[in-house]
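Read through the structure below, which is laid out as structure tokens, and then see the notes.
Removed: one protein chain of the complex. Kept in place: all other protein chains.
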Amino acid sequence: MRALIDVPLMLLVTYTMGFFMYGFYRQFMARIQNRRGPPIWQNLYDNLKFFSKSETLSHGPMFFLGPMIMMAGAVTTVLFIPMLKDTAWLQGFSASGNLILVMFLMVVGPLGNALAVGASGNPFGVMGVTRGLTRLMGLEVPFFLGLALIMVQYETVSISAIMAAQPTLAEWTLVTNPLIFLVVLLPFIASLNASPFDVVGAPVEVYSGPRVEFGGRLLGILMTQNMMLSMAKYVLVVALFMGGASNLLELFVKVFVLFMLTASISAVFPRLRTEQAVDFFWRIPLGLGVVAVILTLWI
Amino acid sequence: MRLFLRVLSLMVVVTPAVTWFAWDGALVWPLFGGATLSFDVTPLASFFLLLLAMGAPLAALPMLRKEEPDWQLALFALLVLGMQGLLLAQDLVGFFIGWEIMTWSSWLLIVRSPRTDAGTAASYILFNLSAAFLLLAGLLGVYSLTGSFAIQALVDLTLAQGLVLVLLFGAAFLIKIGTLPLHLWIPRSYDQAPEPVTVVLSALVSKMGVYGLLLMLILFPEMPGRWFGDWLNGPLSGYGLAWIGVITSIVATFKAIAQDDMKRLLAYSSIGQLGYVTTAIGVGGALGISGALYHALVHTLVSLLLFISFAGIIAQTGQRRFNDLGELIYRMPISFFGVLIGIIALAGMPPLPGFASKFLIFVALIEAQWILLFAAVILSSAAAFLYCYKLIYAPFLGQANSPEARVAREAPWPYLIPQIILMGMLVGLGMFPGMGTALADPVLAALGLAPLDGPSLGTLATPYGGYDGVTLMLVFGIAFALVTALFYMLRGQLRRAGSRQDLSFAGEVPTPDQPLHYGAGMGRELRRIPLIGWILARSSSGFFSGLAERVERLAEHSSRLYPSQPWRWVQSFVVVFAVLLTWGLVRGGGL
């Protein structure tokens, strides 16, 4: 019975956090660029506007189903990440999943999207998807290396157990093993499709890449799932490194702090080309990761 | 006559299933003197017999078509018999006989194809015969040490004896699996073999190498533990094997991405997937072995499914290059779903079982604390997404790029029936991931490891945590249904594009003959990444020709010892002989 309340609540929380954070991001960028920027609700307006578009173009059944798969993938990912600790609420189905499962679930949605983009027959979209997969190949190596170190440290693959093992600030992974956080941080930014690793959907270089053919309500779905999946990733990193949260306010504050960090990094660096990004991931974060492995396991 | 041959062959093909269900008691066949051939179903053999029992009839279906020649099915039946004998054999002689039957019948299957060129046939038989000779040397070594051919634990070996035997057997099986750099024969022969034969080679024959590697755990029980001790939490003797497996899968994955021929891509992907299995065997332990068995099971199903689907495409269009296909989703929908399920399982995405097996391998690596290996496995696993997308995009999506692709029809039923069965099996196994570990548990018990008893078939449980396949599948399915329903509740109209050329194309109007298909271009820019460019610029045929060149140069050097005057040659011979003689006399052992 609890699931009936939990599921809509978790989706609502991620969606709300999503548009607020991204609304804030646009404000933040505007202030950095010395302008006023849109209201903090702007992302909600944009999203609802797309849902109220009266025409939506489809390139066939697979094109239509792709965004649905993507949304279902995002929803499933959100529901398999526990939001809070020390409580029976907002756990979703996390008892039936684990960290590795969640990491792979995050790829299911993009697969659906890739199928839809392919079905549209637009070469720009496929070009974007290929770049996205290439970037994924680059970022997953250091990202998973960091996560593996966490799993070795806590000897479990369960997110709830990792969260429960960090009750106080002194036991946060961020404090006990800050090197892992450094390893994971930049790949994490890339997995959010944020600058400077946002060449996949670059509007000028590849004509907005995978989204090139999506308009109307389908684009609305893509925006929604993007906001929700991003927030799911933030919640996951908060759970792994910052000890999770016991209530929604704490969760919101921690996600906000992490969001500020990533937004500040995104705001100041120029965009990298795909191969530059991959090469970067395999040199700097992966090198750091190898150092972390040597320091924590071998010595 | 023709019908009789076919029925007979078909009956042979289903024998593994009969054996698997109905085998009881051992069979001993006296050979000569005191030597006997004995056959029995051990737990390990039973697991691989199950793969054979599932795979052989499904792979036989496409061979039943009128267009396929008779000899194909007959030779395939012989091949199945060989593999079955190999699995059932309780002694190394029977094993060797089965191995030889397998090698020669598969070679005949390949060499009779009109597409096979001499180089491919030569490389296939060269590599496989060297595997057989290594095996022969190994089994003679075992006989000389124990006086028996029986497959049993060899204890009390010295390290040197053990190492020599392990290297002999290991090299033989690694050639069969196609580990780098011994994989040279695989891409060419998979590519040039007739389509239904490639299915068998990838799905079944390669698994015999995996069976052999696991058999080594029975032959050399002390190898993981006593020899060399541990590295972190895993056996040091397996660490090297694990790295060999990972490097194989990384290089094969990058090579696969660069291919523009469908079957070659699948061949490299097959090498890469078996690299994971090698890695998992290297890690060992309950999780590692169970991961290896699980991945072997999944790879059997997936490669059956993918190779049969692509055989259907090739049969219907006559095209085998990615660039010459496209947009088949509307013309071959069942094949599309076959390939879709296949690549999801191949890429290891939940909820299909490819994830379950990879999960076991990941957890095994975490348990062993081999994190660098873990990262390397992730690299090849993530790179595999690229070629998986190429597999589904280039033939089925995008724009049709050849006249054949524009008019193709759905593949005939002999191709579709196995696809549908295999899709069902993969989805079922994804929903009940515990089934795979339940199958692997008897093998673990036979190897003296603790089984991974899951609480239910729907759950994959490990000491580090697990996941519930039924919940996962249900959540995803319900979310998908709800999202789609909600979408239709929104106001407004959903309309289909007027033509395939109705694309956002910077205001431009593409014409139908404009090449809009991205099939061949995919993965081309990968070469700009330094590591991948470095890997792709090399090839193992380069390695082998380099080796040949070195050997020749070495021979040149050593030929200086043999100058043109024959008496000098005799002189050096006498000197060497005299030195050896003296050395023997000094040691006092006589000759």
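Each chain carries a letter (A and B) given by its place in the written order, and its residues are counted from 1.
Definition applied: contacts are C-beta pairs under 8 Å (C-beta built on N, C-alpha and C of every residue); 3 or more make two chains touch, one makes a residue touch a chain.
By definition in this document, contacts and distances are computed from a predicted model.
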{"item": "Candidate names \"Cytochrome c553\", \"Putrescine-binding periplasmic protein\", \"NADH-quinone oxidoreductase subunit B\" or \"Mg-protoporphyrin IX chelatase\"; UniProt protein name, chain not shown", "value": "\"NADH-quinone oxidoreductase subunit B\""}
{"item": "Absent-chain contact - pick from B:Asp70, B:Asp117, B:Glu508 or B:Glu549", "value": "B:Glu508"}
{"item": "Touching the absent chain when the full complex is considered, from A:Gly66, A:Gly216, A:Gly244 or A:Pro285", "value": "A:Gly216"}
{"item": "Residue of A:Ser52, A:Thr176 or A:Ser264 in touch with the missing chain, whole complex considered", "value": "A:Ser52"}
{"item": "Where the unshown chain meets subunit B, residue by residue", "value": "493, 495, 497-499, 501-502, 504, 506-509"}
{"item": "Positions on subunit A where the hidden chain makes contact", "value": "26, 30, 33-39, 42, 45-46, 48-49, 52-57, 203-204, 207-208, 211-216, 219"}
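Going forward, only the chains that are shown with their structure count from here on.
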{"item": "Whole-Å separation of chain centres (CA-atom averages), subunit A against subunit B", "value": "34"}
{"item": "Subunit A to subunit B touching residues, read off their complex", "value": "51-60, 62, 64-65, 68-69, 71-73, 75-76, 79-80, 93, 96-98, 100-101, 104-105, 107-108, 111, 114-115, 118-124, 126-127, 129-131, 133-134, 136-138, 140-142, 144-145, 148-149, 151-152, 155-158, 161, 207, 212-213, 216-217, 221, 274-275, 278-279, 282, 286, 289-290, 293, 297-298"}
{"item": "Subunit A-facing residues of subunit B, complex", "value": "232, 327, 329-330, 340, 344, 347-350, 355, 359, 362-363, 365-366, 369, 371-372, 374-375, 378-379, 381-383, 385-386, 389, 392-393, 396-399, 462, 464-468, 471-472, 475-476, 479-480, 483-484, 487, 490-497, 500, 502-506, 516-518, 521-523, 525-526, 528-531"}
